[in-house]
Structures are given as C-alpha cells and as structure tokens.
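The structure appears below as structure tokens.
All protein chains but one are shown in place.
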Amino acid sequence: MIIILKSKVSKKDEKAVLNEIKRLGYRPHVMHGVARTVIGAIGDETRHPTLEALRAWPQVESVMPVQKRHKLTSREANPENSTVKVRDVVIGGPELIVMAGPCSVESESQLMTTAHAIAKSGARILRGGAFKPRTSPYEFQGLGEKGLKLLAKARRETGLPVITELLSEDHVELVAEYADILQIGARNAQNFQLIIAAAKTGLPILLKRGLSMKIEEWLLAGEYVLAHGNRQVMFCERGIRTFETYTRNTIDLAAVPILKKETHLPVVVDPSQGGGRADLVAAICLGAVAMGADALLIEVHPNPREAWSDGAQQLTPAGFADLMAGLRPVAGAVGRTLRKPDAG
Amino acid sequence: MIIILKSKVSKKDEKAVLNEIKRLGYRPHVMHGVARTVIGAIGDETRHPTLEALRAWPQVESVMPVQKRHKLTSREANPENSTVKVRDVVIGGPELIVMAGPCSVESESQLMTTAHAIAKSGARILRGGAFKPRTSPYEFQGLGEKGLKLLAKARRETGLPVITELLSEDHVELVAEYADILQIGARNAQNFQLIIAAAKTGLPILLKRGLSMKIEEWLLAGEYVLAHGNRQVMFCERGIRTFETYTRNTIDLAAVPILKKETHLPVVVDPSQGGGRADLVAAICLGAVAMGADALLIEVHPNPREAWSDGAQQLTPAGFADLMAGLRPVAGAVGRTLRKPDAG
Amino acid sequence: MIIILKSKVSKKDEKAVLNEIKRLGYRPHVMHGVARTVIGAIGDETRHPTLEALRAWPQVESVMPVQKRHKLTSREANPENSTVKVRDVVIGGPELIVMAGPCSVESESQLMTTAHAIAKSGARILRGGAFKPRTSPYEFQGLGEKGLKLLAKARRETGLPVITELLSEDHVELVAEYADILQIGARNAQNFQLIIAAAKTGLPILLKRGLSMKIEEWLLAGEYVLAHGNRQVMFCERGIRTFETYTRNTIDLAAVPILKKETHLPVVVDPSQGGGRADLVAAICLGAVAMGADALLIEVHPNPREAWSDGAQQLTPAGFADLMAGLRPVAGAVGRTLRKPDAG
Partner (left out) sequence: MIIILKSKVSKKDEKAVLNEIKRLGYRPHVMHGVARTVIGAIGDETRHPTLEALRAWPQVESVMPVQKRHKLTSREANPENSTVKVRDVVIGGPELIVMAGPCSVESESQLMTTAHAIAKSGARILRGGAFKPRTSPYEFQGLGEKGLKLLAKARRETGLPVITELLSEDHVELVAEYADILQIGARNAQNFQLIIAAAKTGLPILLKRGLSMKIEEWLLAGEYVLAHGNRQVMFCERGIRTFETYTRNTIDLAAVPILKKETHLPVVVDPSQGGGRADLVAAICLGAVAMGADALLIEVHPNPREAWSDGAQQLTPAGFADLMAGLRPVAGAVGRTLRKPDAG
C-alpha cells in the first residue's frame, strides 16, 4: 500500500500513521517529497488487514494499493493458458468454439429445430434459458424444469453439451443435474452466494460481466470460484451500461485482449446481449474473434419474430449459417480453427 | 405500444405488421406521416404478449411502450403516500427517520457503544451488517449469525428496531428471525429470487438501487415485492456508477423527488455508500432532506480508523451528533420533524 | 510521482527506470516490497517534465501522481473563500445569489416580461442566451447581436447584471461589450482556446461542467482562466451524462461540497439543465442550497409552452416566485440570506 499524506502534516500526525501501519503488521517506509509525504507500507497485503481505513484519517490524502487483488485467476500465477473441457469440447485451445441456441427454451419443437440447425452449421455447444431473470415480474420467467428436460433431450439428439443459466441458490441441484456448463448472468455477477454455490458443483462456470462491473471486479468474482476449489471458469463479455442508447449495451471488446493478458482463463463474447440487435451480431462476432476471443455465445431462434423474450437480438438459423460462413476466414486469419458445417 | 416503420415500406410489409398486432390481441391504428408510418397498438399491455419482438422485423424501425410498466408501486395506482411501520417507527410520515450504525457488526462492544450513542443523538433504527457482500473473497465476510445475535441484543438494550442485509436465499429464515427490516443490497438489486424470498417473509424491505439501475428498473424490482403480496417497501438511493472517480459513486439526489412523484412508497438516502467519504456525509444528508427524503441510512463506527470494512466512509459518534444537530434546522425548513437528542 | 514496477523485474531494468527519473530532474527513492518494487520520484512536478511516459516502459506497471494538478484554483493555495463581484452583486459571500431568465432571448417582450418578473421575486442577475449551441444545425441558433442588445436594454430597465453564453472566439469582443459575466457552456468546457480568450477579457467567467468531465478536469479548466490572469471564476454544476434516461442529465450535487473543499472559488448550480424537467427544478434548488451552493442559475420563461428551446425545463414567472418562497427557509437554515421579493 502507498499512503499519501496531506500537505503540511505535523510530525506527530505523521508518526501516528507510521504507528498504525506497524500495528497492522507492515513495515513503513517514508519519502519526504517537495509537496507531499508518501509512505510505503511493506508487507503481504493478503496476509495482513487492509490499510484502507487510513483513508478516514484527517492527515491522509489517499491510500493506493500496489498489489493486484486477483491471485488464482491471474496470468502471473499461471502463465500458460488454461482450458475448460466440456465432454469432447475444449474451450481456450486452438479451436474457436461457438455456443448457440434460443434466449429462452419455449417448446420442444422450437428447441429441437434450433439445436439441429446450429449443430449443422458448426456450433459445438447448445445454449438455452430455462429460468429467466426478467426486469418485470409480469414477463415470462422461463419454463423451469420442463425447459431443463428439453435441453437434456436436445443434447441426447445432437450430442451438443448444454449451457444454461443458474439464477437461484435453490435451483443449484436441479440445474446441475441437467447442465454441462452453468451460466451466471449479468444481474447476478456479484451475487457471491450464488457463485459459491455454483462453484461447489464442480461444473464449468461461465461468468457474464455485470452491467457496471470493472474488469478488476470481474476477475475477483472469478476468484471466488477458484478460491472455492473450481478452476473451470470462463469470462463472458456481454456489454456494459453507458449513456449510448442506440444499442442496448456497449460491448467492450477491448476487454478481450485485456483478459487474455490478465488471466489464464478462456474468454467468451456474447454479441446478442452486447448489442441487443440482430443486425449487429455478425460484425461483433468478427471483431471478437479477430481480437482473440476463445468462444462466442449467440442467440438463435427458429422464428425470432415470435420469440417470447429478446426477439430483436436473435438470429434465424439461416442467419446463423451465414454468420458461421463469414467467421471462417477471419478465424483462419488469426490462427483459429472453426468446425465445418455438417461436420457433426 | 407504438410501432414506427422504416421509410419506404411496401403495403404488403405494412399489412404483415398489422396482422401480427391483431394476432397478439391488440387493435392496430395506422397513421401515415410525411416521412414514416406510425402504428398504435391499442390494448392492455399487461394482459397481452409484448410486441417487442416486432423490433426484429426488417420493416420496423422501432417499438416504444406507451404504458408504464410499474403498476402496484406507482403513484397513479395509489395517489396517497404509503408508510412503512416498524415497531413504533413510521417511515414516510412527517417525521424524518434516521437509521444509523456500523457498516459491519464487529464485536459486542463496538455495536453496543454505537447503538447507545446513535440512540442518544436521535436515531430511530439501528443498522449493522452481519453478512457482508465483498468484492474479493479474501475480505472480511461478516460475523454471520453471531452478528445477528448481537444486533438483537442491541435492540433489547436500546429499543431500536434493526435493519440488516439479506444476501442469500439460504439465510432468509435465519435473518428474518432477528431483523425488523431486510435490506437488499446494491449488488443484489436485480437478484429477483432473493427479492421474492425476502418479500415472502412479510417483513419490510429496503431496496437499494443497483449501481447501474435505471429508476424504472428499480421500481420494477419493487414491483416484484408487491406482486408477491408484501407492500412494505422502501427505495434507498445510494449512488450510481459513473466516470467520476473523486467519489466512490455518484449519488443521484434527483432520484428523491422523482421517486416521490412516481411511487407512493417511502424514499431513503444512504450518504455513506453514496459518496464513500465521511467528509461528504453531512452535506449529502442536508441535500437529501431538503429534497424530500423520508429517511437516512448512515454508517457510524466508534473508531472508523480501525473499522474492518469501509472505514473511510463511517462517522464517529461525535460526528454523527454534529450531523443530527445540523440536520434539525433544514428538516424544520421543509416541514419535517426529527427526534431530539436523548429523547429515547 | 510514484512508479510501481511489474513483479520480477531485473536489477538492470530497475536501474534504467532510476536513471530516467534522474535524467528528468527528480530524485528517485526505492522501496522493495513483498510483491512489487515501488519508486518515489521526488521533485516539483510543475517544474520538471512529466514522468507519465514511463507508463510505456515494459517493466513499469503504473505511474501515479502525488501532487494535485490544480494550483491557483486550489483551496490549499488560497484557504479563504474568493468572491466574484459583478456590479453590486457579490457571489460567494453570505448572500445566496439567484440568476434567472430565459434559455434563449426570443423577443423584447419575452425578455422584458421575464426580467421584471424575476427581479420582483428576488433574482439578482439576468440570464439569457443570444448565441445558442444546438445539437442539430436545423435548430434555432439564437438571435445573436440583437439578443445581446435586448439583454443590455433589460439591464438598463431592471438594474440586473447580465450573464450570457460565449461560444465562439470570433464573438469575444462583441459579447464582452454587452455581458457582465461570460458563460462557457458544457459543450465548450474543454475548448481551451475559447476559455483563454474569455479569460483575457477580464470579465467574470462561469464555467459549466462538461457532460463527461471529472471534477479534476473541471478544476484544470478553471486553472486555464487563472493562469491567464483572471481570478473571477465560478464553477457551475449542470449535470453529467450517465445511463439514466428519466432525466436529461444526472445532476451531481455532491460536486458542491467537493468543490467547496477543493477550491476557494464560488460554486453555482443549474437545476434546469441538470434535470431537464421543470417539475424537478425546485427540489434540485433546495438540495443545492442545503449543500452549500453560492448561487443558482435558473431558466424562466413567460410561456414555457411556446419557448423556442428547452421549453420542458423552464419555469413560469409564477413558478419562479413560488420557488423563491420555498428557498427562503432552507437558505436561512444553512445561514444564507436571500433577497426579499420586491426589494429591488
């Protein structure tokens, strides 16, 4: 920690700060500058109490951390890339993985049509919401267990592993029974109790970025998973909230290279939530792949015009096939492979 | 709903939109303007499926709701102010209610000292965190049940009702056994499963605003509580996340008069989280009261310099007494009463 | 400056940083911590080149300034409050000053009606836009010199000094001929050439906060005025841009006590631009005054329903009179006086 004192602090007040630093187990190191006195507090910040309370001292101007707060998720701790393995699919390796499917599971025919279509186009994982977090209590909240059963059936028929959102601690056992990957949604991105419960299932976890989450906070949410013994974590950029209203959210694609630098874990991009508009999905996917994303999470619906949720951002199966065709050369240009259509 | 078509849409494409509107149970009403065609879809938006999926249609430029989405929380539905009653305390009436106490419950002496001090200065409700949501898994997570027991003891000694945060569905029964008011924190502001579970206890709920929550979304989170049969809801402004880094958050005090206009439920302001700095707490309280807040939620610690969490934003008991003295004339100027010191 | 090195930096790379620090005229001071090496660069940051380019060095993690960048505007440099004097009006003293008038000057009758009405209610300064910055080139751009002449006439008739916006370097002489205070608008908040040109007139300057301006940047924009020899500066909070769409901007009222702490110069609040809604103006004024604002800048129009710009946020003269009546007790509660109605 670095502690900066206010200007014109008395010797006595400076001494008090030094004593407090020592009391908490750090070794203080004083620098008297031209305009300010700066104190370095030397010691392991993870083993001693935080010095942040010094901010409340009247003689203190500011307190700044020196050490990074994320440890197990950090690239420093683990210089090599980690991969997440789901059945026969490896996320974080040379293959670009596409996860696709409807926003919400609505019916057997809707889901099966979608699952077969995306598998044919080269998707490797099926997404679909059975429990839906909705802004209003009057909106469709998902089919629940019935939706999970349909996802399991689609997996049997297509061989695609399944990712679905977990939004309640009370559903952990139920959802874990059906899902191959647990998705933690943006609204629960700092619901640490849910994250811990998900971590304990041992299943891979996809952590969506919260709408107003700094990258450091996101890494710390991932740290909760690793600190609870589960190393199968992916970070999924899906847009942050800004003043711009043309798009539903502002997708922060620079987060992709940043995460690749800061963490060893795979990085996913969700272009559907990110832009909130079907007509932007293809361009965002191209950008994400060019910038190093390991996987994409794309909403596809057999008839988006009649979708029960988020119709405006879902692709048709034909649109998805076009997208995959357009992705292939860009993936190749950055050294990634992409499953061929009908290869399943 | 209002549907705006793109320019130069064919008769056939316009017809298709009209048919879809009818199919979903609305009556379409067409206006051919100079540059655009606009269609009104007449019908009760709460009884029919949403028309938002029309956004995905290529001939549609935009879809705009006409009706407000919050119903039970709305001032239209309930023109008179609602009050929340907690033991002998009424929030939302002529008395300005001050809730105060430490960020985290740390020990018996810390809590009792604070509780007696704030009661003496005129606070009516004791706050204190027993379960703490923390950005990093390596930070202090609260005393848990031991903290709840200390809060109950402080209530017995001082007569002050207790507000404490609920952050897990698994804790609902436990926390409800000790608390008089359940606080839903900013990070869980759209954790709807937790909100529903809290609502079902029948206890009053204080809903903090999420860091990137629009006022409409906040009202809809409150709508979840009322829709589950609990009308004892308060909205607590505690700052939103913006680009400004001088303060921890940007407190949106205009939310106070907006909420008083849009909802009949009481409005609370948390100046401690809002600014994140003890030296701004008094000014924010003065502003909040002048603008119509019904209650304040203030962090007080016997020794903020040694607090286990958020030391920089907690007041000392002496600072709190000064604050209460400064509040009195402003409360009076806007027609509110404030309990006198030592009146308890 | 504080320079934090990356972990595991070689002695040679550390040495190179130390040499660079010396080369630029600072004295380096090394602290070897547990996880990182931290270097303090001791020397006057205003007299030596910045060390920020060190951020580009591969062995450097981050570079943090220790000294505040604003000097002449800072409270440290000038512990006493400064006041701005405009004819017989003193801003920043015990009297709360209200500036009011139409968004745009539209006609003689519109301006004279407003000027007399606000003077009667206790306003001390007349505002009115003659040159208007408009988002679209197809919107009303102001009456120009004709508007300035009307403002001068209103001043002669009412005795109220005039504040009006300067938005072009080419208008400086013209506007300075008529205005008592030059307003720099939010869109020009970092148009430094305009600010310098305004400063050189010697007239008092009211600096509106830019829509995405940090408080530090705002103070530095003020620093441009003082560095060019003009000490007559006021800072005017008028809302920042956030994700919230209920209001046009999010008014950051905490900026009022922050500015009072950081600078000796007067602080003004514009509730009309801040909220963008006439029905919020009164509440924002009450909050601003309770929190320490020295002056208010309020839009008033004889018939807001027919205003040529920003009709939705302008008060009627009757609404303004009510607002002044409501302000009086709150101003009194915080020790400020407010001119009585008809006292002019």
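To keep things simple, chains are lettered A, B and C as they appear, and every chain counts its residues starting from 1.
To be clear about the criterion, a contact is a pair of C-beta atoms (placed from the backbone, for glycine too) under 8 Å apart; a residue touches a chain by one contact, two chains touch by 3 or more.
The structure displayed is predicted, hence computed values, not measured ones.
Q: Check the options A:207, A:253 or A:324 and report the residue that touches the missing chain.
A: Counting the whole complex, the residue in contact with the absent chain is A:253.
Q: Give the residue, chosen from B:70, B:241 or B:328, that touches the chain omitted from the document.
A: B:241
Q: Can you work out which residue in A:43, A:222 or A:275 touches the chain that's missing from view?
A: Once the missing chain is taken into account, the touching residue is A:275.
Q: With the missing chain put back, which residues of chain B would touch it? List them for me.
A: The missing chain touches chain B at positions 2, 4, 7, 29, 31-36, 38, 40, 42-45, 64, 66-67, 76, 241-243, 245.
Q: Contacts of chain A with the missing chain: which residues?
A: 212, 214-216, 240, 242-247, 250-254, 256-258, 261, 274-275, 279-280, 283-284, 286-292, 329-330, 332-334
Q: By the contact criterion defined above, which parts of chain C meet the unshown chain? Give residue numbers in ascending order.
A: These residues of chain C touch the chain that is not shown: 20, 46, 49-50, 52-57, 69-71, 133-139, 167-170, 187-188, 190-194, 210-212, 217, 220, 223-224, 227-228, 240-241, 277-278, 304-308, 311-314.
Following the convention adopted for this analysis, only the chains that are shown with their structure count from here on.
Q: Since chain A and chain B are copies of the same chain sequence, what is the angle of the rotation superposing the Cα atoms of one on the other, rounded to the nearest 5°?
A: So the copies are related by a turn of 180 degrees.
Q: Just grab the chain with the largest centre-to-centre distance to chain B, centres being mean Cα coordinates.
A: C
Q: Taking the mean of the CA coordinates per chain, how far is chain A from chain C in Å?
A: 39
Q: On chain B, where are the residues touching two or more other chains?
A: Only 212, 240 qualify.
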